[in-house]
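Excluded from the complex is one protein chain; the other protein chains are retained at their positions.
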Amino acid sequence: MNPITEKIPTSDPGDPGPAAAGLSPFAGKIAGTPPATADRAARDADDAANDGSAREPARAPENHVSLSGVRKSFGNFVAADSVSFGLPKGTLGALLGPSGSGKTTILRMIAGLENPDRGDILIDGARVNDVHPSKRGIGFVFQNYALFRYMTVFDNIAFGLRAQKADRNRIRERVNELLTLTDMNGLEKRYPAQLSGGQRQRVAFARALAPSPRLLLLDEPFAAIDAKVRRELRSWLRAMITKLGITSIFVTHDQDEAIEVADLVIITNRGRVEQTGTPLDLYREPATPFVARFVGESTVLEDYGRLLGFENAPRGAKASVRPEFVHVCPPGDPVQYENSAENAEVLSVAFRGSSLEVKVGLKGFVLTTGYSLEHPALSVGEKVKILVWRVYAFEDDKARLVNNSRLESRGNGYNFAI
Amino acid sequence: MSEVAEVLEAPLARGAGRAKRTKKRVIPGFGITMGITMSFVGIIVLVPMLSMALESRALGFGGFWRTIVDARTLNACKVSFFASFVGALVNGFGGLMLAWVIVRYRFPFRRFIDGLIELPFALPTAVAGISLTVLTTDKGWIGKPLFELLGVRVAYTQLGIILAITFVTIPFVVRSVQPVLEQLSPDFEEAGMILGASDFAVFFKIILPEILPALLTGFSLAFARGLGEYGSVIFIAGNIPFKTEIAPLVIMSKLEQFNYDQATAIALVMLAASFAIMFVVNRLQVRSATYAGEK
Partner (left out) sequence: MTERRDFRNDKNRLWRIVLIALSFLFIVAMLVLPLAQVLHGALERGFPPFLKAVSDPYAVIALKLTLLITAMTVVLNTFFGISAAWAITRFEFRGKGFLITLIDLPFAVSPVIAGLVFIMTFGRLGWAYPFLQDWGIRIVFAIPGMVLATIFVTFPFVGRELIPVLTARGTDEEEAAILMGAGFFRTFWKVTFPHMRWALLYGVILCTARAMGEFGAVSVVSGHLRGKTNTLPLHIEILFKEYHTLQSFGAATILVCAAILILIARNVVESVSKKDDFHRARQGV
């Protein structure tokens, strides 16, 4: 089994096939999975609320890895509560959430470093709860790499294969393959202390891949890297994993990272899965207030019914507003939808490189939005007209897109093809 | 004009000089503390050690050599070396085991044992000496069963010397290895485990290299200490020349006979050995720091 030569995963049930989209091999997957995932997420959220077992959806056969109703607590602290999600083969999934949300615990349970109190963990259809980590076919990259300091790069990478008593020549071949893959040729005699942070990460990566695992797990792989090197490393990792076609899950608290790198994002909060979906889904259709707030920038409004066009809202209801939902009418331009425009005052104008970030105040709200440099400049205190196209309304623990009833619908604003 | 220029330039010149010494000036006390430190170091360490070196000149190279190669002296050195080495070795293994058990396992009285480790440091060597002697004589709590069951004598033999030295140096290895074990990240072992290494492989290939420098440091310190140990050994040794006489005792007896020169000669040899060991320890610590690099 050689994931290096084994390029793109071949057809799975339910996969329209790479030819369909004619673009990147993952296009088909992204198009294929979201609706099902959104349903699943809704069901999960329901079940989580009822503390039922959301077992069926996650166990769908096309999933390479899945968790079902997994629960783990450390003493009084509940790290994971009825966690369920599934990942198709070859996907790069991200466990995204704030500190303490349980994402690392979930990753460690998949690896077998922690034992769930309840629930099932399946890899390739088989339940692995009682299987030793080394027998699960997993590669794990630790946050601080955990490279064996007293071994050379070569020995580090060869470690797993030697532990399995593989043939000497085979080991040498394989290690060289990986050295080439991670661009570490010539450095194999060095010790970890003699490597840069980025190099160490690559060795950790190579070491995890050497025994040809079927699942790659990464615990905050970029946390210990300088900001500058981080972007390069991210793209490199993304490209690597795509090339190898290995199912991978990584943990991060950085939403930019998750959105940029992952095919599928699982958002965790306080031990629960808030939503599972593609980055676009999460951004476009957040299922819960937490997701609406966590992904992308947004402001939360109390009692948004006071805004024109949202009078149907229940009293005191909350909603979150993204910058792109608000439009500041440039002074001097004819105002579209004049009857629905609100009067607001410019509170601050800040330069953001390629555009301006403008905060406007009205009716006790402070809204943030973008403003093009091409338009006439705004000054603080100036009175302007604004339009609020839509908001994410919070209902109980769900979020829903609500359009401004006074404004003609211009679609949902995100019409573009991948 | 030139006067004005001088006045203007002078502060600049002085400032440049002052800048170099500014570090010391910002924080006060350099004068006092260095003064005190140098006086102490001078009187307590430097001067006496130098005097030693000077005095031994009086002996002349011939006398020096004769003293060293004297059969009795050589034998005593051998005894000291051997006993210290074995004692340090026993502690190497025993200390590692103790540190391992204290750090990684939970069991009743664990804290008690941890606190007890320092006993050899807290207890006067003479007390340790008499206690171990009585314990291991043929009528003692340990000596009796050993003699009757195994025919082994401990007190007044080399075995007794080894025992005494082992006792006195217990804390060295344990306390050396303990902090390293405590701070060892579980990630390393988990990585090894995931990659399929057995428990033994994880210990010998991953953990052991990490603690080896500390282990060797502890061993060297124990060895150095054992060489010079006096108080705990002289009671249990029996002090029979050519059999159970240790080097420090030879020095002592030369002193009692007012053979200062010879005593000094032997002392210098022992000092050289101790310094060599300390040097090795130092090297080890530097070396392990390079491997650890940036954590």
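Observations, loosely collected:
Per-chain residue numbering starts at 1, and chain names A and B are given in the order in which the chains are listed.
By definition in this document, a contact is a pair of C-beta atoms (placed from the backbone, for glycine too) under 8 Å apart; a residue touches a chain by one contact, two chains touch by 3 or more.
All values reported here derive from a predicted model rather than from experimental measurement.
Within the set B:64, B:147, B:219 or B:235, the residue that contacts the chain not displayed is B:235. Contact with the chain that does not appear here is found for just one residue of B:127, B:152, B:240 or B:286, B:127. For the chain left out of this panel, the touching residue among B:40, B:65, B:204 or B:242 is B:40. By the touch rule set out above, subunit B reaches the unshown chain at residues 23-24, 26-30, 32-34, 36-37, 40-41, 43-49, 51-52, 54-55, 94, 97-98, 100-102, 105, 107, 113, 115-128, 130-132, 134-135, 140-142, 166-167, 170, 182, 186, 190, 193, 199, 224, 227-231, 235, 248, 251-252, 255, 260, 263-264, 267, 270-271, 274-275, 277-278.
The definition used in the following text is that only the chains that are shown with their structure count from here on.
Centres computed as Cα averages put subunit A at a distance of 55 Å from subunit B. Only residues 111-113, 133-134, 138-140, 142-144, 146, 148-151, 159-160, 163-164, 191-194, 207, 211 of subunit A touch subunit B when the two sit together in their complex. Only residues 185, 187-188, 190-198, 201, 205-206, 209-210, 290-295 of subunit B touch subunit A when the two sit together in their complex.
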